[in-house]
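Just below is one structure, and these are the notes that go with it.
The complex appears here minus one protein chain, its other protein chains still in place.
Right after this comes chain A.
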Amino acid sequence: MSEPTISSRRGAFDRYGSTSPASRPDGLADILERVLDKGIIIAGDIRVNLLDIELLTIKIRLLIVSVDKAMEMGIDWWRHDPMLSTDAQALADENRKLRERVEELERDGE
C-alpha cells in the first residue's frame, strides 16, 4: 500500500486524483453513504423536499444497510422498484419474456 503524500500544490493530484487508481474507490455505496449522509449539511436556497430526500436515503439505505434485514421486516417493495437497480429492470424484462414464453408453450400444448 502506498503512503499518501501530504498535499502540496505540485504533484497534488497524487493524493486523491486520478493518477493513482488504487486509491480511487469506485463503490457507489461508498460514495453515496458519504455524499448523502455526511459532509456539511445546511439548507440551500433550492429547497429539496426533505421527505423526498429522506425517502431516497431510506431507499438507498435499505440497500446499503441490509437487504436481509429489510426482508425480515417484510419490506420488499424495493425489489420491484426500478429506481433502485438496473437489476430490477432486467428482472422485470426477464419476467415478461418468461411469461410470454410460458403462454407460447401453453398455446402449443393445447
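We take it that a residue touches a chain if its C-beta (ideal position, glycine included) is under 8 Å from a C-beta of that chain, and two chains touch if they have at least 3 such contacts; residues count from 1.
The rule is simple: contacts and distances are computed from a predicted model.
Missing chain, UniProt protein name: "Gas vesicle protein GvpL/GvpF", from among "Peptidoglycan glycosyltransferase RodA", "Peptide ABC transporter permease", "Gas vesicle protein GvpL/GvpF" or "Spermidine/putrescine-binding protein".
For chain A, the residues in touch with the chain missing from this view are 1, 3-4, 6-7, 9, 12-17, 23-25, 27-36, 38-42, 44-49, 52-53, 56, 60-61, 63-68, 83-85.
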